[in-house]
Every structure is written in structure tokens, then in C-alpha cells.
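Every protein chain but one is kept in place in this view of the complex.
Moving on, here comes subunit A:
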């Protein structure tokens, strides 16, 4: 389980997202979770007690968006609904996503 290619992210309201592990590792927070000997590392399930499903979905979209485009020069913009912006920023901060890794694109 711990070494699976995919991990599961769980939102506060119980939505589960199966994500490519390598894509999710763009977040240092998730990376820290998975490398220590904590429960997340053992089970491959990361529960986020304060992130809503609708936000987490967008975060997961971003992970894959980042993963797809990580080696490319010309990167298409990612659509962000205006009403989610604030909460997404909060989540990004929580996940330690750095401006350099794409946060700037969001703002």
C-alpha cells in the first residue's frame, strides 16, 4: 500500500480522490506525510480535516495539471472559478505549494 503508484486524498466532507503519487508529491506537505512513519505513509490515505471536497477536487486537478506540464515550455492556463479563489489560496498555503511551482499561475 505504502509503495503504490496511487494515493488517496480524503476531504473534510468525505470525498475521496485517487491521485498519482508522483503528482501529489509536488506538495511538500504531502511529501512529508508520505515519507515519515506516520499513518498516512502506512496506508496511503491522506485525510484533510479542513479542506472541502470541492476545493480538494480543484487541488487534485492542479496536481495532475502540474504533473502533465512539468517538463513543458508552453503551458496552457488552468481554469479557476473565481468563487473558489480564496479557499484555494488557503489550501495551497496549507499544502506548502510554492509560488514557483505554480501558485503564481493561480493568482
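FYI, a residue touches a chain if its C-beta (ideal position, glycine included) is under 8 Å from a C-beta of that chain, and two chains touch if they have at least 3 such contacts; residues count from 1.
Criterion: contacts and distances are computed from a predicted model.
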{"item": "Undisplayed chain, where the name is taken from the UniProt record, one of \"Cullin family profile domain-containing protein\", \"Probable protein-export membrane protein secG\", \"Large ribosomal subunit protein mL46\" or \"GTP-binding protein RAB5\"", "value": "\"Cullin family profile domain-containing protein\""}
{"item": "Which residue of A:26, A:56 or A:92 touches the chain not shown here", "value": "A:92"}
{"item": "Residues in subunit A touching the chain absent from view", "value": "28-29, 32-33, 35-42, 46-50, 86, 89-90, 92-94, 96, 99, 103-104"}
